[in-house]
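The complex appears here without one of its protein chains, the remainder shown in place.
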Amino acid sequence: MRSIVYYLREFFRPEWVRKFFFAKTAPLVAPSYFKDYPSLTEKECTGCLTCMMICPAPGAIAVLHKKDGWEPEIYPGHCIRCGLCVEACPEGVLSSGRILDVTRRDKTAFSSWYRLQVDDTLCMRCGNCCVSCPVNREIDPQLAGTGTSASDEVIMRIEGGRVTILHEEKCTGCKTCENNCPNRAIRVARMVEGVHLEEAEA
Amino acid sequence: MSILQDIKNAVRSRSIHVAYVDVGSCNGCDIEVLACLAPRYDIEQYGIYVHNNPREADVLLVIGSVTPQWVDKLRDIWEKIPEPKVAVAIGNCPISGCVYARRGTLTTPPVENYIPIAAQVPGCPPRPTEILSAILSVAPLIYKDYEEKQR
Partner (left out) sequence: MYLLNTRETVLDNLERLTGSRINTAYMIPGGVRFDLLPEDAAAMLADLVKVEGEMRRHTGMFETGPLIALRSKGIGVMDREEAIRAHTVGPTARASGVVCDLRLRHPTYRELGFTQVTRTEGDNFARIMVRFQEVFQSIDLIRKCIDSLPDGPIRGGGLCKAGEVSYGGEAPRGELTYSIKTDEYGRVVDIAIRTPSIMNIEACAHSMIRDVTSIADVTSTFISSDPCIACNER
């Protein structure tokens, strides 16, 4: 009997009742070192598209042309929060977690370049790749509809009935040519190497 | 507004039953839904109960990019859930397909093509806190005054 009274007194204390019905743990916050979706810093984007090129998830980041210059935009439904774009950006436009601090401290970077490869057995010499290439159009605005060009500075042109790649190093890796190719004959390979900055300069 | 509706609102806000279905994920989001049960996040203090019976569920968590074998079964599961019901897409895969949304993969994302999705929790995988806040924020929107809205 005494125990029942004890329990009733114990459980009808206002404090206990309040805790039982209304106690909630404090909302948990993500720690500062969590790699969240990349956010913009004040730095100015130059539109080099390196972030888009290194992104492993399709359609997760796009560099858009806004009124006052370029601006990268992250699409959360596609982004896997790996933070590679943050690390790859040469200007430090994006930031996420403490990646920027860590890369500055460790002096690590990615060096990337692009390789173009044309499969001659699939290529039907339409010249779509040469015409669609944005770098080509900038260098030689008078690029003919068949992909021929008088300029020697273009990345690729149709020469003697086949695609000739002249300046591979100018490629920005946008894969426009790959998307415009009807036969998937041209392939762009993105080569990325993780390096230390001292080694890269040496 | 009737008194009955008030009682229903009060009860429903403290008792949300969750079923989750994995339609071809990599186990990453599954394990994060499971981590919500851990004492640190403690999903049951909000009145959310996880059990895998669609007949009892209010909220369906869809995880994973949809594989062809799951297309008709997912619709079956959705039909078995009694009204009012709501589906939440957990992770990138049901939203967009994430890294599987490219040429030559055997998945058919997004999941919105098959069942109506009320909320999306992006992330690969999302944090348990994000899953928790999504369920808590979407459930009252659907369940509050459900019978009134039907009329």
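Labels A and B are assigned to the chains in the order they are written; within every chain, residues are numbered from 1.
Assume a residue touches a chain if its C-beta (ideal position, glycine included) is under 8 Å from a C-beta of that chain, and two chains touch if they have at least 3 such contacts.
Predicted model only: the values in this text are computed from it and were never measured.
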Touch with the missing chain holds, among A:84, A:126 or A:171, for A:84
Only one of A:102, A:124 or A:150 touches the unshown chain, namely A:102
The one of A:35, A:125 or A:175 in touch with the missing chain is A:35
Residue positions on chain A contacting the omitted chain are 31, 33-35, 80-84, 87, 96-99, 102, 105-106, 108, 115, 117, 189, 191, 193-196, 199
Contact residues on chain B toward the hidden chain run 22, 24-28, 30-32, 34-35, 37-40, 67, 124-125, 127
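One rule holds for everything that comes next: only the chains that are shown with their structure count from here on.
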Chain A and chain B have mean C-alpha positions lying a whole-number Å distance apart equal to 29
In the complex, chain A touches chain B at residues 23-25, 27-30, 34, 56-59, 75-81
Counting only contacts in the complex, chain B reaches chain A at residues 40-42, 45-46, 92, 95-96, 98-99, 101-102, 120, 122-124, 127, 129
